[in-house]
Structure formats: C-alpha cells, structure tokens
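In this view, the complex is presented without one of its protein chains, the others remaining in place.
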Amino acid sequence: MLSGLYLWQQLRNDKSGLAGLSIVLIFFVLAVGVWAGLLGQDWSVASGARWQSPDANFWFGTNILGQDIFQRSIFSVQTAFEIGIVVSVFSTILGAFLGAIAGWYSNSWIDNAVLWLTGVLDSIPFYLFVAAVAYALQGKGWAMHIAMIATFWTTTGRLVRAEVMKLKSREFVLSAQAIGLPDLQILSRHLLPNTSHILLVQTSIAFVAAIKTEVILSFLGIGVQNGVSWGLMLAESTQEVLAGHFNNFLAASGMLFALLIGFNLLTDALQDAFDPNQAAL
Amino acid sequence: MQYLLQKMVHGLLLILGVTLVSFILMVWFGPDQTYTLIGKNATPEQIEDIGRQLGYDQPFALRYANYVGDLFTFNLGASNSSGEQVSSILRKTIPVTLALMIPGFVLGNLLGIALGLTAAQHRGRWADRLITGLSVTGMSVSFLVIIIVLQVLLSTPYGLNLFPVRGWQVGDPLSYFRYVTVPTLSLIFVTLGYNTRFYRAVFVEESGKDHIRTARAYGASSASILWKHVLKNSLVPITTRVMFSIPLVVISGSLLIESYFGIPGVGKVTFDAITNGDQPVLKAVVGLTAVAFVLIQVLTDFVYKLVDPRIT
Partner (left out) sequence: MSTPSLSVRNLSVAIHLREKISTIVDQVSFDLEAGEVLAIVGESGSGKTKTAEAIMGLIPKISWQVEADAIELDGRDLSKLTEAALRKVRGRQMSMIFQEPRTALDPVFTTGQQLCSIYRRHRGKTKPEAVSAARKMLGRVGFADAERIMGSYPHQLSGGMRQRIMVAMAMACEPRVLIADEPTTALDVTTQAQVLSRLVSLASEFGTSILLITHDLGVVAQYCDRALVMQDGRIVEQANIEDLFADAEHPYTRKLLASVPRIRTG
C-alpha cells in the first residue's frame, strides 16, 4: 500500500535516489518554463552562421542551419516531458485497467482475451506498428504516442494481473465480497490501490522507454513531426559528426543522458523503497 | 498431447491476431495503392481494373481471408518498389541479418550473465557497486547515441579509423570481422546494462535459497556456489529472458542497425518498405515475425525441459 509519507521516509536515506529525483525535478522545471513561454522559444530561428562554436550568444553553438543549439536543447526538454508523461500515464492506466480485469476474472474468456492481446502486441515488430499507425492516421502527429501507449501497457498489465490474482484470495477481498460490494468497486477501491507500488515504478520505467523510443523514431523519420526534440537533433547530427562538428550531438546526447540517468536512479530508489528485503543489498 | 494441441491453437490465434492487426492498419486504413502501381495518367478502365486486382471492391472478411491465405501458401507476391519476388528478397536478406545480429546478441547475454554473477558474488562490495553503476549508466544511453559514438570512434579519422563506416562487403572471415564488429559492439553496449541488471537480480534471489545455505555449510567456495549452483538453478529464468528478448533485440534492433549502417538485411528491407509503402514486403515480414514468435514459445518450453530436471 502506498503512503506518501512512508515513501518519503524510505527515499530520504537513498542518496542516489535523491540525486535522481533532483535531476528529474530540475528538468521538469525547465519543461514548465518552455511551456509557459519563458525558455527556449527561439529554437527555430536561424540567427547565426552555420556551425558556430559556443560563445556568449550561442552557448552551445549553432547547427547547420545556424539555429541556436542551446535554445533547441531547452525546447526539447518540453518535447521529452510531453511524450514521456502522455505515454507513461496512459499506458499505465490502460495496463492497470486491463490487468486488473484479467486478474479478477482469471482463467475466464476475459482473461484469455487480454492475454491473447498482450501476446499479439508483443509479437508485432514495434517500428512497423508505429509506421502502420502513422499510415492509418494519415500522418497526424499522434501516431507515435498511440503506438507507444498501445504496446507499453502490456508489461504493466501482466504485473497487475499477477498481483490481483494474488490478492484476490486475501481476507480483505473476501470480506468485501461478503458484505455485497460489487466487483467493480472492489477492484477500484481495494485492489488497485494495493498495486500502486507497481504502477508508480512502471510509470517511471515507461517514461524512460518513451523518451528513448522517440529518439529512434525521430531518427527514422516517423517520430516528432513539428517542433524539435533530442531525437531530431541527434538525427541531424549523424551527418555533421562525420564532418567533425560535434556540438549538436554533444548537447542533445548530454541532456538526454542526464534526464535518463535521473529517471533510472529514481526508478531504482522506488523499487528499493517498496521491497521489504532492501533490494540492492 | 493435449498440451501440444493447446499450444498450437494458441499459436494459431496469435498469428491470426497479428495478421489481423497488420491487415487493419496497413491495408484497410492504408493508402490507396492504385496510383502507385499505374501512375497518374490512367484511364478510368485501368483504374477499375487495378482496383479489382487489388481487391478494393471486396468485403473486409474476404480480403482478410485472402491476405492470410496468401501468407500460409507462401504466395508472397512481388515488391511494389523493385518488382522482385518477396520470397527471394527474404531468402537473400535473412542470412545477412542473422550473421549480423547473432554475435552481438549472444555476447550481450553471456557478458550480462558473467557480470551479473560477479556482482552477486561480491554483493554490496565495490565490484558490485561498480557493475551496478555501469549497468544504470548503460541503460541511460540511447541506442542511437551509442551507434554514433562508436562509428566516430572506430570508423572515422576523428577516432581510430579501423573499421568501415557502413556497408556489408562480406566474403571471407576477415571482411566479416571488419563489417560486423562496430554493429556488434553497439548491440552489446545497448543490451548489456539491462541484461546485467536483470541477471544480477535473478542470481541474488537464487543465492538466498536454502540449498545454497546447505552448499555453503558443506564448504563450497563462493565462486563455486555462484558459478555452479546458482547458475544452474537459474537456467529457467535465463532461458525465458533470452528467448523472449529475441523478437525485441534481433528484429527491432536489426531495423535500426541495418538502416544506419546500410546493411542489406531484413531490417533494412523492412525500413525501406515502410518509407515506400511497399505492402507485399511488409505483409511478409509481419507474418514471418508472428510465426517466429510462436516458434520461440514452443522452443522455450522444450529448452525448459532440458535444463531443469523438475520440469517434465
């Protein structure tokens, strides 16, 4: 059972977890800054000469079009959070819902249907799926998000299903049934809250997966269409680095790495906090 | 016997499911192929003709049935872009993809197991902390970044300039080594962090079991405990992990590696097909992947029986 206070007490002693959380928060503040129109607004302005070295005007230099790499890097923080949050939240919700239903009605046709669905989605090559969804949507920008949500939920779904199956036979469920509570209420009020530790960790993991996936999709041309992201910056840089211009690459990969490691440290800390056996040690 | 039958039914349903999803997305909602095939200045009769050929006038169920039927009879057709028979394309590209991906996949797992065992053996001490730290770092780097860095470091004048930047001119062991090394190293770097962390967790869990305490009580060294007892007892989760990461690593991974390095394997062909809307090719690849997935599941059960005497 998740209690904010309990979680904080556990995290407080985890140095790397705190470091991770701080990094994530810093990036979050940057993202909000961009969203509020305060930062990174000149990301598309081609104001400098191409491939300028970092100086007082252009802190990270410019790219092939003379755009400010620093502005682009900062704007990309918002892109990353937007994709990360949308995908992780929705895929976790979907996974929790389907997983809970499958677990509650385990070994029935509902369970088999959900399991079949997870099998099918896991078997489809992911990039093909994204491309296919993009076609189906006639190129509207949501293809990437939808494809990710539609495939990321399966892990959460399986974990929630297993947990619900375990909890189903516990006394508190049996007593809830005994007093006549409807199934849906038992699921939502009693069972799902007891999976919150799983959901929190999975959301964090999905955030990381979403950002990493966007990088590759943007490189392949089926990712971010409008705006800029670290993925697009890296895609631009692939040719640049062969000619010896590394600024674009370093900026994008550096910021990406920082955010990812922040989240990964946070995820580890969350997992340790929820494990009664003090996981890492 | 009944178990085998059940497995086959499940496999069939899976393949049907995958083909249904791909059919819906690519064909039903897909772009109208008429003009791709006959160009813009076509007479109404020609358009109607092609339409009938492509089956645009037929109902959903019939078109889907034909779709699946074609797949099962290996009537894969010809590529829209090159005109080459899809089956011949697959015959040429599958071996390339296997030769490309297998070394990195195998090494990534072997190293992950070795590092996981080492970390578990020295749990809580500096070796463990180092390995765990490196794993988290590895998990935080994008595949794309790794490929770019390795390419610059190994294949360009800014680095060692020892290996070719892209391509696949392989005829003998030496040229194979030259072309496969950078992609293999990329694959290892990308998967190693995740693998190590997973295997370490498995080994630590196994190390806490009663029979390990017994082994220790009879004087087994910690090396022998880990590399003999813990490892052998962990073969089931290891098998599960290896088998079920094959679709993800080999199939999705090959798409990225091959398009980046210009290697003519199934991944590159698939990627080109995506960009060109080459449906016969995509249809075949999707079907193939689904079948491969089912085969993997069957094979996995078989491997379980081999490695664990408790499973009959």
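Every chain is named by a letter (A and B) in the order it is written, and numbering of its residues begins at 1.
Heads up, the rule we're going with is that a contact is a pair of C-beta atoms (placed from the backbone, for glycine too) under 8 Å apart; a residue touches a chain by one contact, two chains touch by 3 or more.
Note that this is a predicted model, so its numbers are computed, not measured.
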*If the hidden chain were put back, which of B:P95, B:G124 or B:G262 would touch it?*
B:G124
*Per the definition of touch given earlier, which of A:N13, A:S44 or A:N57 contacts the omitted chain?*
A:N13
*Per the touch definition above, residue among B:L144, B:L192, B:A215 or B:V266 touching the missing chain*: B:A215
*List the subunit B residues touching the unshown chain?*
123-124, 209-211, 213-221, 229, 232-233, 235, 308-310
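Please note the rule applied: only the chains that are shown with their structure count from here on.
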*Averaging only over C-alpha atoms, locate the centres of subunit A and subunit B and give their separation in whole Å.*
22
*For the subunit B and subunit A complex, residues of the former touching the latter*: 10, 13-14, 17-18, 21-22, 24-26, 29-31, 123-124, 132, 136-137, 139-145, 148-149, 151-152, 156, 158, 165, 247-248, 251-252, 255-256, 259-260, 270-271, 274-275, 277, 282, 285-286, 289-290, 293-294
*Spell out the part of subunit A that touches subunit B in their complex, as residue ranges.*
116-117, 119-129, 131-133, 135-136, 208, 212, 215-216, 219-222, 231, 234-235, 237-238, 241-242, 244, 249, 253, 256-257, 260-261, 263-265, 268, 280-281
